[in-house]
Every structure is written in C-alpha cells, then in structure tokens.
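Every protein chain of the complex appears in place save one, which is left out.
Letters are used for the chains, namely A, B, C, D and E, taken in the order the chains are written, and counting of residues starts over at 1 for each.
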Amino acid sequence: MDKEIVEFTHFNEAGRSKMVDVSEKKSSERMAVARGAISMKKATLKKIIDGQMKKGDVLGVAQVAGIMGVKRTADLIPMCHNIFISGSDINFQIDEANSRILIEAVVKNTGQTGVEMEALTAVSVAALTIYDMCKAVDKEMTIEAIYLAKKTGGKSGEFINPNHQ
Amino acid sequence: MDKEIVEFTHFNEAGRSKMVDVSEKKSSERMAVARGAISMKKATLKKIIDGQMKKGDVLGVAQVAGIMGVKRTADLIPMCHNIFISGSDINFQIDEANSRILIEAVVKNTGQTGVEMEALTAVSVAALTIYDMCKAVDKEMTIEAIYLAKKTGGKSGEFINPNHQ
Amino acid sequence: MDKEIVEFTHFNEAGRSKMVDVSEKKSSERMAVARGAISMKKATLKKIIDGQMKKGDVLGVAQVAGIMGVKRTADLIPMCHNIFISGSDINFQIDEANSRILIEAVVKNTGQTGVEMEALTAVSVAALTIYDMCKAVDKEMTIEAIYLAKKTGGKSGEFINPNHQ
Amino acid sequence: MDKEIVEFTHFNEAGRSKMVDVSEKKSSERMAVARGAISMKKATLKKIIDGQMKKGDVLGVAQVAGIMGVKRTADLIPMCHNIFISGSDINFQIDEANSRILIEAVVKNTGQTGVEMEALTAVSVAALTIYDMCKAVDKEMTIEAIYLAKKTGGKSGEFINPNHQ
Amino acid sequence: MDKEIVEFTHFNEAGRSKMVDVSEKKSSERMAVARGAISMKKATLKKIIDGQMKKGDVLGVAQVAGIMGVKRTADLIPMCHNIFISGSDINFQIDEANSRILIEAVVKNTGQTGVEMEALTAVSVAALTIYDMCKAVDKEMTIEAIYLAKKTGGKSGEFINPNHQ
Partner (left out) sequence: MDKEIVEFTHFNEAGRSKMVDVSEKKSSERMAVARGAISMKKATLKKIIDGQMKKGDVLGVAQVAGIMGVKRTADLIPMCHNIFISGSDINFQIDEANSRILIEAVVKNTGQTGVEMEALTAVSVAALTIYDMCKAVDKEMTIEAIYLAKKTGGKSGEFINPNHQ
C-alpha cells in the first residue's frame, strides 16, 4: 500500500491535530451507510415490540435522536468538517433470535467531504437513546459492533466493508 | 420482580415520550463507569501507538472529545436530564493481542439523576473520534460492545454488570 | 401597583441588558404550564390523525422536539438562566371543531428561577415542528395564542392566567 | 391536487420520521417572510416604547435573539436541513391601537431547501425574548398568530399567504 | 509555595486531560470579574459612539453576545465544568484617549467551582462581536490584555490581580 495514503491526515507538522484542508477536493455526491446493534434481555425486547403496537414507541424517539445526531456530528467529533446534509434516514430491524435490535443509518450529501462520521454518529446516538429509554428495566444492554457498511462518492470511490456483507 | 418497577418510565398516559419527573427523588452522590472498545487492523493500531510516542496523538484528541461529549449528553439524548457534572475521566488501554483499544469512562455527579448516559456517551464519542482520526488508513474499524460496567448512588444503589466482570 | 415591582429587571444602570442576579433568591419547587395551538386546513388535521393510527406520527416527533427545546431555552433566550430541569411533559389535544391542535407543556424544576420560559419554548418548538412536518401539504397553518397558563413556586407564588381559564 | 404531492414527505416506509433527501433538487435563490405578534397590557407596551428612547431597549435584545435563532433552527426542528443562510433581518412595528408588537422576519438563502422554518423560528424566538424581558411586569402577554407570509424560490415557486394580505 | 498546589490539576495518571473531580469541594458563593479591551482607529470609535446616540448600537449587540457566551463557556473550554450561573453583567467604558473600549464582565454563581472562565469568555466574546460589527470599516482592531481582575469565594478565597489594580 502506498505510504502517502496510509499516513494519518489529521496532524500538522508539529504533531498536533488539525482539520484537514479539503479546499482542493472536488465536490461530489456522497452516501454512507453505517450499521450497529443493541442487544438486551428478551423481556426488554418484548416490551419495545409491544410499545410499538400500543403506547410508548421507543424506536420512534431513537429515530428522531439519531437524525438530530447527524446534524450534531461536527460539534462532537473535533476534526470533522461541518457540512450540509442532503438527507438522512434510519431503519431498525428486530432480531428476536439474538434478542437485539439492528440499526442502519443512511446519510447523503454533496460536497468535498463524506458522511461516514455522520452515519456512524446517527447509529451511536440512536443506540444510546434506546439504552436511555429502557435502562429503568434493563441496565445490561450492550451496544454492539458499529461499523461503516458502505460509502460511495469522493476520490476514494465506493467502499463496501468486506467483513460485513 | 415488581411489575411497576419494570415498566418504561419515559412515556406519559397518551403513550408519548416525556422527561421523567425527578423532583421527589433525593439528591445523592453518584458515579458511573462505562466501557467499550474499537478494533482495527494491526497496522492501524501500530500507527496509533507510534503516534503517542512521536507526532500525532490520536488518543489525546479522543480524550478531549469524550469529555466534551459528557457535557453534550442531554443535548443528544432526548429524554435525558441536563445535569451538573462533578468530574469526568477517560482511560484507554491498548489490547495488542486482539488489535483493539479498550475505552473506559468514569463520570461523577451529585444530584437526583445518575450519569450512566454521560459515561456511555463519553465512550461512544471517544470511539467515534478514534474512527475519524484513523479512517484515512482503515475504514474497517469496528466499535464494539459498549456497556455500563458499574454505577453507584441513587435509589437503586450499586449496579455491577454481571456479564462483564 | 408598586413601582419597584413593575420596572424591567433585565437592564443595568447603563441601560444595557443583563442576566438578573438571583443569588439572594431562595430555592423552591416550581412548575409552569404553557399552552398554545396550531390551526390548519381540515384535510391537514385529518392526515395527522390518520398518521397516529397508521404510519407517520407527526405529534410523536413534535413531542420529542418540544422536550429537547426545554433544554435549549437558555441557549435561545439571551437573558434566561441555564437551569436543571426536574421533569417535562407535553400533551396534544385534537380540536376538530376548530381544525387545530392544542398544545400544553408542563415543566418542573427546583431552584432560584422559574420555568415559564422553558414551558413557553416547549410549546413554540412543538408547534414549529408540526408546521415543518406538514408544510409540504399546508403552508397556511397558523401558530396561535401561546401563553403562560399557570405557574407555582418562587417569591411571587401562584399565577393563574385570568384571560384563559 | 395530485395525491402524491399532498402526502407527508417526512416519513419513511416504516412510518418513521426521516430528513427528506433533497440531493436531486436544484439549488435556487430563496426567501421567506414570517410574521407574528405579541400582545400585552398597555402599560407594558408603554414601558417598551419608553425604553427604546431611554434606557433598556427590549426590542434590541429580541432582534439579536431572533437572528441567532435563525442559525439554531436545524438544531431545534428535528427533520429540518442545516443550511447556509445568506442574510436575515427582523422588523418590529408598534401597534398601539391593539396594544401589541408586530414582528416580521425575512430570511434568504441559496440552496436546495427553503428558509420558511428559519423565518418562523426567528419570529418565535424574538417573541419569546420579548416575553422574557417583560415577564416581571406582565405575565399575561400572548404570542399571537405566527404564520408564513410569503416565500419565493424553489420548485413550488412563490407562495403568498391568502389569509394574511 | 507548596509543590502539590502548583501542579496542573487537569491531567490524569496517564498524562491525559480530565475534568477535575470537585465532588468533595464545598459549595460557596463565588464571583469573578474579568477585564479586557479592544483598540481601534479613532474614526471607528467615533462611529461606535455616534451609533449609541442614533442608529446602530454596536455595544448593545456585544452585550447580548457576551452574556450568551457566559452560558456557552463549558461547551467551548474542554475541561470546564458546566454550571448554573446566578447572574451576569457586562460594562463598556469608552477610553477616547487611547482609542479603545474597555470591557468588564462580572459573573456570579453558587457552587463547587468558580466562574473565572465564564467571565473571561464573556469579555472575549464581547470583544470578538465588536470586531465583527466594525470589521467592514476597520480590520486593524486589536483585542488587548484580557485578564482576571478579581475573584471571591471558593477554597482559595479572594484573588485580586496584583498587576492590574
């Protein structure tokens, strides 16, 4: 692998962190998909499923929190560029066999930097919100395996995570 | 277990989310410890270790981000109370055998609600920052197993996660 | 009415705005209730009602936004004290006769200043969110008559709005 | 009217809220004008008018708050896009006959989404700030009739509110 | 001077930054006064003075910005505790002889940590705002000598800056 490519880009000559200069990069349409999960006791998952049907939709709150998290990414991640987001969506999938909820966030933008961090942050904030909403009944929940599943656009082009297909 | 205790507390009678009323709760000293990890390619981990010694300390940036994340928790998690934080610290441990970095956040407060969400958020933001700082060299990093390890104080008293001891 | 009481308190001797010094005030349990409404076309209201039953719960999103707005009040209102909120809830009531949605926010705290502004901000942000979610189908919605309905606690004691009982 | 057009756009197939994908929309110059009012006791209005002349300019503070509110809109309204604002202004008009202050906000941008929400938020925050600055002398103030007066630009073109001309 | 006292307190055993644990500290009433100045061309200062009398009050905007800056301090300064502010005021003094504006911020709180950073941040944000409002006519303004003038309360008691009396 090319040495130039594999250096950390977020440090200046003094060895201190910087926000990378992207002014020479071309603007392009970009998309990122991140995934993660939160596992819990079977009784907790049952309550979440029941709440969707009746009163108390945990995932509805997590959805809003995750999408708002997309817009707070550059506030949270020090060297992350603040960018205009074209669109953002989150999907939950109940995995009863493994007693967990799968979370997928899709974020799109058109610009000089990508939205990988925004998608990963959306999944993280959605998972944290599920924890918060359910912690009165289950403190042993675990946020699991958050990763970048896919990205498109930008100079490095398409990336599909070879470990999760 | 008592049925009243195990109901979700974050919903009102209309089935909509609310910020739980804690005005009747006693103030107490509280502490929460959350843990997580981020795994990566061996070459990425080596770069982080080298950077600490020389130029480009990834974990120094993640430390600052995680502690600032503690103070942003109530902004991110919709039903979370905004609270005064007494103190906060983060520790990283290099786990070369498994090619990952272990992250532990400790948060303290004195008040009517605890700091579990703040500790979990600190670990999440620190892990996301490590991802951001290293993503130019490794897009396959995975944020792993973030959980509440321990909490003390409050009406429910001490909790030690039985799955992670 | 006493002249001392009716002066604006938010200005210093130079005639410039200040955050009032409340350090001599006693801490007390406080509560504020604010109300407002958003009126719309009958077809829009019908869609909102239908969405609650099926797919697309506008009011669930407005609920989360309003409660998060409570925590942003001191960020938005320049001379407003930043305070710890004990609890917060929002209720919506469908007023089909007048083709509008009534919004009521209740906020509680224990401290040296009250939560009137937090309750009024919650109603405003909830109403703005309903507008945002429905503006593709109805740009003529009107946010109506936001007012403080009631407050308790503090030196001035209970207030019940004589114009809205 | 076409059925496709009048559906809520802020929900995904699972019926959960999303930030609408605008990446296919054309960028255009856009402008939005929102209006509202805050009514109060005659004595309160007199104090505000007097303060403008002498010490204690309530509307000067509300002006700053409203314009800062424009920049916080995407932080407050969950599904609202974060956008670059080209310019923003607020104007107040004293309506002594009806003992109220009329508020008008104009916001401009060039982009793929409009600034209706930013203009409505500016009016709301300005009105809330007037309430805050005057609440020591008048708790019965009412925020009245906030609506979109006009918008230009974008695919749907010009809109002039037929109910308020 | 005692060696223990003069160590930096914001680092943990790994040499990384932390938010100091203040849970053992006693709560006390505290006050901090910070001062600074911004110097400019004589013509610029004249415009500011004229604006106060007529249209365009630069210092009124800087006043609001400085007080809002007090509430954002913990968001800006990484290891700073987020605290409740009891009151805050800013005063400007025109120093025509030296063609500059003197800025003084006073901040009060009751708690386990002081408000030195809040007062210094208020002066900084007020000075930056004056720069912003006047930069179209004078880009050579200089923000000068921001320092802590005085503090009271807390374990270390009163401090009066010996260099500025």
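One rule holds for everything that comes next: a residue touches a chain if its C-beta (ideal position, glycine included) is under 8 Å from a C-beta of that chain, and two chains touch if they have at least 3 such contacts.
What you see is a predicted model; the values in this text were computed from it and never measured.
Participant: Write out, one label after another, the shown chains that touch the chain missing from the document.
Facilitator: The omitted chain makes contact with A, B, D, E across the full complex.
Participant: For the chain that's not shown, point to the residue among D:R35, D:H81, D:K108 or D:K150 touching it.
Facilitator: Reading the full complex, the residue touching the unseen chain is D:K108.
Participant: Tell me which residue among E:V33, E:V107 or E:I146 touches the hidden chain in the full complex.
Facilitator: E:I146
Participant: Provide the residue numbers of chain E that touch the chain removed from this figure.
Facilitator: 5-11, 14-15, 17, 36, 43, 47, 51, 54-58, 60-61, 64-65, 68-69, 72, 75-80, 116-117, 120-121, 124-125, 127-129, 131-137, 139-148, 151, 159, 161-163
Participant: Tell me, which residues in chain A touch the chain that this view leaves out?
Facilitator: Within chain A, the residues touching the omitted chain are 12, 14, 16-23, 74-75, 78-79, 81-84, 111-112.
Participant: Applying the definition given at the start, please give the residues of chain B touching the unseen chain.
Facilitator: 57, 60-61, 64-65, 68
By our rule, only the chains that are shown with their structure count from here on.
Participant: How many hops, at fewest, get you from chain B to chain D via touching chains?
Facilitator: When the steps are counted carefully, the minimum from chain B to chain D is 2.
Participant: Could you list the positions in chain D whose residues touch two or more of the other chains?
Facilitator: Those would be 14, 17, 57, 60-61, 64-65, 68, 75, 78-79.
Participant: Just spell out which pairs of chains touch, all of them.
Facilitator: Final set of chain pairs in contact is A-B, A-C, A-D, B-C, B-E, C-D, C-E, D-E.
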